[in-house]
Structures are given as C-alpha cells and as structure tokens.
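One structure is given below, encoded as structure tokens.
All protein chains but one are shown in place.
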Amino acid sequence: MIFKMFPAAELEDLFALLAVNRIIGPISKGLNKDGHELFDFDHVTDFSHLKIAYTQTIHSAKKFCLPHHEETSTFTFTGDDWQKEVDFGAHQPLVLFGLHPCDINSLNKLDKVLMDSIYPNPFYGAKRQNMLIIGHSCTPQPACFCQSMGTDTVLAGCDLFLTLLGDDYFAEVHSSRAYHLLEQLDCWEPGAKDHARFRASIEKRSDSFTNTVDTSDLTKILDMEFASQVWQQWGERCLSCGTCAQVCPTCYCYGIEEKVDMDLSRAVKNKQLYSCNLIDFAEVAGGHNFRPESHTRLKYRYYHKHRGFVEAFEEALCTGCGRCGTSCLAGITVPEVIASVRGGSHDA
Amino acid sequence: MKLSCDIDVKHLTRVEGHGNIKITIKNGKVQEARWEVVETPRFFEAMLVGKNFENAPYICGRICGICSIGHTLAAIRTVENGFGMKPSAQTAKLRLLLKHMETLQSHILHVYFLAAPDFLGVGSVLPLVKSHPDVVQRALRLKLLANDICDEVGGRRMHPTRTVVGGFTMLPDKYALGQFKSRLKNCLGDLVASAELFKTFVFPEFERETEFVALKGEGDYPFIDGDLISTDGICKAEYDYLTMTNEYMDEYSTSKLSKLSRKSFAVGALARFNNNYDFLEQTAKDIAEMLDLRPVNHNPFMNNVAQVVECVHVVLDSIRLIDELLGTEYGPERQEVTPKAGLGVGAVEVPRGILYHCLEFDAEGRIKRADCVIPTSQNHANIFHDIEDLARFCVEQGKTDKETELLAEMLVRAYDPCISCSVH
Amino acid sequence: MTTKQTFLGVNVPKPRVAFFELSSCEGCQLQILNNEATLLDFLSMVEIVTFREGMTEKSDEYDVAFVEGCITRKDEEQRLLTIRKNAGLVVALGSCACFGGVNQLKNRFNDLNWVKKEVYGDHPIDTQEAKPISTLIDVDLEIYGCPIKKEEVEDIVVNLILGKSIDHPKYPVCMECKAKSNICLFDLGEPCLGPITRAGCDAWCPSSRLGCWGCRGPAPEANIKQLLHICNEREIPMERVMDRLECFGGFSESIEQLRRTEGR
Partner (left out) sequence: MTHKLTTKSISSKKGYTAKEQDIAFFEYSHKAEITNIYPLTANEKLYQVQIIDPDDRAAFSFKPGQFVMLELPGIGEAPFSISSSPTRHGALELCIRAAGNMTNFLDRTSRGTKVGISGPFGTSFPVEDMEGDDILLLAGGLGIVPLRAPIMSVLENRSRYGRVDIIYGAKTPSDLLFKYQYEMWKQFDINLDIIVDKGDSEWTGPVGMITEIIKRRVAEASGDDFKHRTSAIVCGPPVMFNFVCEILNHTGLPMEKMFVSLERRMHCGRGKCCRCNIGSTYTCLKGPVFDYWSVLNLQEAI
C-alpha cells in the first residue's frame, strides 16, 4: 500500500479539490439535553460546517446508497396496457468525507449481500459505485465495540484513509483517484519516524476501547439458547419501534408498496426500509404471523446478524458501531444482549 | 310589496358549523326573522381546567380547523401575558407572518369557495371547475401559497406544531423564506385579478348602521397586540376585554352573544377596515377604492370586499416581514418559560374578527379557569339583527321567497361565520 | 356504486361520497380542501354529493360517508343512525370520530353538570359524554389523526376505489421519525409518544421538534409500560406524559387502567 503524509491544515484544500461534487460529511445537529453535541451525515457545502472530529453520527451513511424511501419503478397506464420504467437512482456521484472505520466496513458488509451475491441489487449498486470515500480515524466512544467485531480497521472499501497524528495526516491511499488527489497537496513520503508515530497512535487507540462483545462460538451459543428466558426479558422492554434497524448501518431489509395516482394513470412502486422488530414483519396472507411476540422478533434480529450472516459470509452483520444501543430508548444494547444470552438463563 | 313568505333553512351550507335561518312574513309584516345557532357545544373552557399551560395552545387550536393558527397564537399570547413574558422581535415577526398567511388562506377559501358561487349563480365551487377553470386555479394557487408558508413557519397548515409558549420549536429555513418571497410577489397579479372578479359582482344595496370593533392600530394595521377600539369611540385595554364583549345567552343559540354600545356590534375584515383604514398598504387602499369600499361602510355584504382588500395588505406586509427576517441573523428560537400565578388575556385578530382568550393560572402554571370569546359569537347578534332588517328590506323590494332566502343566506355567509368555533 | 372507470381492464366504481360532521372543529374536512395540488383530481375521481361546508346541493344517496366529529348530543345520534342506514361504507374521519378527540377531555371530570356550569352558568344546555362514533354504529374504516393527513386520505380513497385492502401502518411513529433523520425528542429532554403511537403521519410533530401527542392512538401492542418507564428514567414529569396520553382519546383504555392501578 502507498502511504503519504500531509499537514492537517491542508484538509481544507482536499475538501476544496472535491467541492465541485456533492460532499457528504459529519455536521452538527445541535446539543442534546446534557450539552453534548449531536452529529449526523449531511450535505456539506462549507468546510467550516464539517465536524471532522465528530464522535458518532446518529444515523449511518447507508442512507446515501440505501435510502429509507425509494421509488423502484413507475408504471404509466394507457387503456388496459401499461409501461414500466425503472430508475436505479444514481444521478450524481457523491463524496463521503470523513467516514469512520465501522461505517466503511458496514458498506463492505452490505456489498456482500446486496452486490456480490445472487441477484445483486442495482439500486444499491448504482449509488455505491458512484462514491468516493475518504475515511477518517476516530476516538473510541463508550458505546463502540467495533474491536470485538473486527471492524475497527479498514482494509478496503475506501479511496483514502486518514489518521490524524498531531498536526499531520497519515494517509493510506487505496485508489488511483485518491493518489491523484493527493498530488495536489503538500505531501511527503512517511519515514520511519512517521511510521512509529502511526504505530503508537493505533496502539493507543486499541487500548482505549472500553466495550466488548465475546463472539467466540456465538453461532452455536445462539442456537443453544434459542429458547432461553433471556429473550423474553429483553422482549418485554422492546418497543418494537424499528429504531435500531433504522439507525443501523448494516440493516437492509425492506417492504414494497404499490401506489396508484389519483387519476389512475400512473402508479409507483415504493420501497421502504423496514425492520424485523416491527410487528407485521413476518405476517403472511391469511393473517398468520410467524413472529407475533416482541421477543421472537428481537431474537430474530440477533439471529440474522450474528448467526445467519456469519454462516453465509463468515462475518457478522454488525460493525459494533453501537448506534442501535445509543438510540434505543429502552436501552437494549448489543453487548448486553449477547452477554446475557451467553450467560444462559441468567437475568437480562 | 311582498305579502307572505316562509323561509326555514336548516343547517345553512357553505359555512363552518351548524346554523339555521328562519323568516316568516304574513300580510307584509315580518313575524319572525331569526338566525339560530344549533351547533353542539364542546366545552373547551372546562376541558382546560386543571391542565398545565403547555396544553393551552395545543388544545385551543382544536377549537377551530380554519383558524387553528389564530387560536394557537391567541392561547400562546395569553399564557405569555399571564407569565409576564414578551416575545422576542424575531418571534413576533414569525408569528405575524404565520398569522398573515392564515388570513390569506382563510379569506381566499371564503371569497372563492364559499361566497363566490352565490354571485356566479351556482351551488358550490364544483361547477366552476368546468365553467370558470381559471378562477378556480387562481384560488387554488393563492391558497396553496398561503398554506405552504404556514407549513414552513408553523410546522403545518392546520393545528400548527412549531408554535409554543416562548417562541418556536424550529425556525423556518431561510432559503425557503426567500423562495416564498418571490412567490408572494408573483401572487399580487392573482390578487388584482381577484379584485377585478369582485368588481363584476353585484352586491345588494343593503345597509344597517352598527358598531365595529377591532384592535387599535399604532402605526400599522393590527393583527396581534394593541388596545381594543370601536367605531362608536370606545377604547379599552386588552385585559379589559370583558367590558368590550359583554357576553350573554339567549334561547335560540348554543353560542353566546355580545353587545357593546348598541344592541349588537360587528367584528371581522370590515370592522378592521372601518377602524384601521389609515394603516393599510397603499396598494390595498387602491384596491378598496376600485371596489367602492370606503370607511365607515355599513353594508355587511361588503365584508367580502374587505377580505379581498386585506389579502392584498397581508401579502405586502408578509414580503416586508420576510425581508426583515432574511436581513438579520436568527437568534434563539425559544425563550425559557417560568410559570407564574395570575391572569393572562390575549387578543388576536383572526380572519373573522377579534378573538380573546383568558386564562387564570396557579403558581405551577396550571389552568384554574379559562374563557374564550370567539369573533363569530360576537357577530351572532349582529347577524341576527341584520336578518331582521334584511327581511323588512326584502318585503319593501318585493323580493320572491327564493330571492329572500338567497339574500339571507348570502348575508350570513358574508360574515364567514365559524360556528363550531363560536360554540366551542 | 356507479361504475365509470377501469383499471387494468377491471371496472372500478366512481363512488358517490358524502361528508358529515358531528362535534368537531371541521378541520379534517378542511384538510381535504387543503390539498390544492391534487384537489381537482380528487374531485374527478369521486362524485361528491353532500359536503355542507363547501356546497349547497345535498343528497341522501351515497356510497361512502365520511363522518367527522364525535357524538355529544342526542340529535347527533339520530343523524348518525340515518347516515349508517344510507351509506354503504361509513368512514370515521379523524381522531374525534375515531376516539372522541380533544372533545372527550371533558369526560375526565365525570361530572357533566359541573362542566356545563363552568361554561354556561345556569343557562340550560344539552350535552352528553363525548363518544367515538363506533360506540353507536358499525364503522367500516377509521382514518386517524388530528388533523388527518390529507395524502393518507387520498391514498385510502384510491385504494377503496380499486378494492385494495387498506392497511394502516402497524409500526409506531419512531419508524417514520427515524426515516426522516430527526433528532429524537428524548435527546432534547422532551417527552414523545412516538414509540407507542400508530404511524402514518410521517412523524409530523417530531419533524417539527414537537414530541408526539398520540393523536393517532396506540400502535398495535404499544408497549406503554416501557414508555412510562423511559419517561420516568429521564425525569419527565408523569403529568406531561398523561396530558398527552389523554389528549385525543386514543389511549383511553390505558389511561383508565393507569388511573386504577396507580391512583393517578
């Protein structure tokens, strides 16, 4: 891999180089009731709005390739016949500026199921292919457990990854696009001293994780504890509100609804991201519901992420970003749920 | 001369709420001429008792779907007056802008959808879709603009969500405001066309002298804030509203009625026009001139014309407000609220006239007693007496039953009564 | 129903539609006029035969009756029974018709005489407890909201005409709120009934940073117990939560239960 260094102050120049494109990056959404700043990804037109030292965004960046709502096709009716039109919806390339490792890895995970398996999803693919991603190092937060999920570092999935070392950036160059971009900055080749600085920084970061999940043999344990009481206890707390799946960077399930215009001349097929925690997720014709109780749905979410996906792709469908636990009003967090399941039928 | 007539309109149409008209004429003498309000009362004043102040704007807004913004703003003003708070200049501007757009959407709805069909000889706006498509499209365009601005400033066009005691939960997007400004400028053409349409309508030459009550302008045409005045020369402070409204009950009405210097008085667009003509924007005055409306006008049918004039005024004033808002940095959206025991009164000019809320609080800001005086209930007695006079007028003019019935209906509609609101 | 339109070669009706109002603010009806952009399409898709707020003509022959408002007087019961008799389909329009709406707030005193006296003094006035229309007649369809969401009504009417099933969202408002990338009101220290309220409004209030007041009633299997626990944890006064729960009548069962069990 090619590494470069450049002064941190030149981040603005990098931004400026890309500013002809639509840039998505972390911005401030104001303060919460305790005075902590809230962040989210949004369009950034002015470098001063970019909060590159952000902690964690409320929502993930998946909405830019997997929007909550999407028109997958439209029909126009003439007489009794119809025409269908499909628009995959990649109208403008995007620059994602400042993604943390967990969020880059979440896109890699989504790629596996949405692009690199049978029946790739072109709606996702079209947008995903048209992204330039600039990763940025982070400071582990109390809710983060990406280290346990093996997603705390980035091996692929971005064009450029920047680690802040004091007043300089250590840049991992993952694509030729990024290489050419860096040519426009005052870069230098990192030397042994820079490498040492980099190593010290990642070691320090590694040591600063406070939250962990034990994933060893988790697929088997989940099968063993399928009937565990623990699920019921979590189920009682769950609001079945779908918040966890909405903020999760790796949840992708959806529902389809077709809508006819009022003059009956046009119809659209709408896709809406869904959540397996919602009561009618597994309801079928005739009204039978395969998962009528809240705990069965909550359990399914863990099954899909930590068992089924592992079976299919040899990794869990969770990056340990901690968003679901942070957003869940009932305080249901992945580390606690998994610890309680591993602990057998102990108290949740 | 007309000798006998029997008119019994049950649940008058194209008005908000339920009211009846009854006119009986025998041997050329009016035996009975009545405006009855039969709306079911909902008891908002009782509902509010025991509730925390936070509920007041939210619940009061539900008094009326058409002027929910006015009710919400009146309740907020009442709470703020009660707690001794003063809205920031920014909040005041945004509230007035919101108020203006409610006035615009309500007036357009009234003049085009409820009143105009009578002048064009049809029963509703539906036939006009085919016969006068440009008129209907114009009305929809104007209403859409007003409602879109309400959405942006108030959160939604009906039962607003962003308006709270102390200010706003969220401020409108400045870019959107800029867009609205150009749409407002563009809509002036539609308003002139509306005036020209009204110029072609024949208004009955019916007059009855009455008293007109409105907020008192201090430099501008007032909607929020100001003393209470009447064309009979009365002037009172806002908190003194009870001596301005003097509510009483009678057997024909589930709504309360009001009086001041005479047996009845009127509020609304015509009342505001008659009291505050001087403060209208010049273009609005020009439009009034073109439509032969001059203060003090005593023809109740001319209330429709006054509404058209006000539409012009509020659009121009809104452009000014947006300019001011765009010209300054936004300050905080909302101020801290500290409840206080005491009494608050809030008067706001809503489309149909002056609206009063009065709330009494305990030290925690819980409501101990509530009173709401609605413009339409202030107008009821005036409508009642107008109907009597109109019946006599019809006898003299030898109008047929049908003509009399239509004129009586048009008369009530001219007030744009909000009956469910008046009964609340 | 008169058949005038086809879709995919299938005859679909152009229903005769009537609007009625009992005790209400008439806002829900107004919401239908409030969709200026599609109003004309709406008017051509159905045949409006009675709409007192907007037209003089009226008819007793209609397929679909939209009834706004709740019952608070004897004469309204009579009108409602007639509507039921005339209509093929009765639709409860808005939270007043579905749950009693704000009007049912007067019921909470359990003392109609006090209520009457508070407002009208000794003047005689006729009123009874505010009740949703389903307490008197069979209701075929309920459209929730205070006010109703006009787009939702339009979708429902299209589906009615096509004979598609009408499925209200079964998930709570949070789903829609998150989809709009809003900041959660609880993060701002405000209460919100979003986690237990039926969605469909597109998180109208939370999108304006106003916590949900529950105007659409409970989502199926709303976890109210957990919501109260959440508010408690965040030191949100129970009074504020109760104010919202009882505001529109949708949660009346839970409120009663809460009053009984916790003596609130």
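Descriptive notes on the structure:
By written order: A, B and C. Residues from 1 in each chain.
Definition applied: a contact is a pair of C-beta atoms (placed from the backbone, for glycine too) under 8 Å apart; a residue touches a chain by one contact, two chains touch by 3 or more.
Every value quoted in this text rests on a predicted model; they were computed, and no experiment measured them.
Taking the complete complex into account, the chain left out of view touches A, C.
Contact with the chain that does not appear here is found for just one residue of A:D167, A:E189, A:D207 or A:E311, A:E311. Checked against the full complex, the one of A:G150, A:G191, A:G255 or A:G331 touching the unshown chain is A:G255.
For the chain missing from the display, the contacting residue among A:L50, A:V95 or A:M149 is A:V95, taking the whole complex into account.
Remark: the residues of chain C touching the chain excluded from display are 7-10, 162-165.
The chain not shown here touches chain A at positions 16-21, 72-73, 75, 77, 80-82, 84, 86, 88, 90-93, 95, 111, 113-123, 125-126, 129-130, 132, 177, 180-181, 184, 223, 226, 252-256, 258-260, 267, 269, 274, 276, 281-286, 290-291, 296, 300, 303-304, 307-309, 311.
One rule holds for everything that comes next: only the chains that are shown with their structure count from here on.
Chain contacts in this assembly form an open path, with each chain touching only its neighbours along a single line.
Across the assembly, the chain pair joined by the most C-beta contact pairs is B-C.
Averaged C-alpha coordinates put the centre of chain B at 26 Å from the centre of chain C. Distance from the chain A centre to the chain B centre is 51 Å, each centre being the mean of its Cα atoms. Within chain C, contacts with two or more other chains are made by no residue at all. Listing the residues of chain B that touch chain C in their complex gives 11, 13-17, 40-47, 49, 51-52, 54-55, 58-59, 62-66, 68, 109, 113-114, 117, 123-126, 129, 136, 140-141, 143-144, 147, 155-159, 161-162, 164, 169-170, 249, 254, 420-421. Of all residues in chain A, those touching chain C in their complex are 29-30, 32-33, 38, 40, 58-59, 63, 68-69, 77, 80, 82, 236-243, 246-247, 259-264, 272-273, 275, 278-280, 294, 327, 329-330. Taken in their complex, chain C has these residues touching chain A: 5-9, 12, 38, 41-42, 44-45, 154-155, 157-159, 162, 170-172, 174-175, 178-181, 183-184, 186-189, 194-196, 219-221, 223, 226-227, 230.
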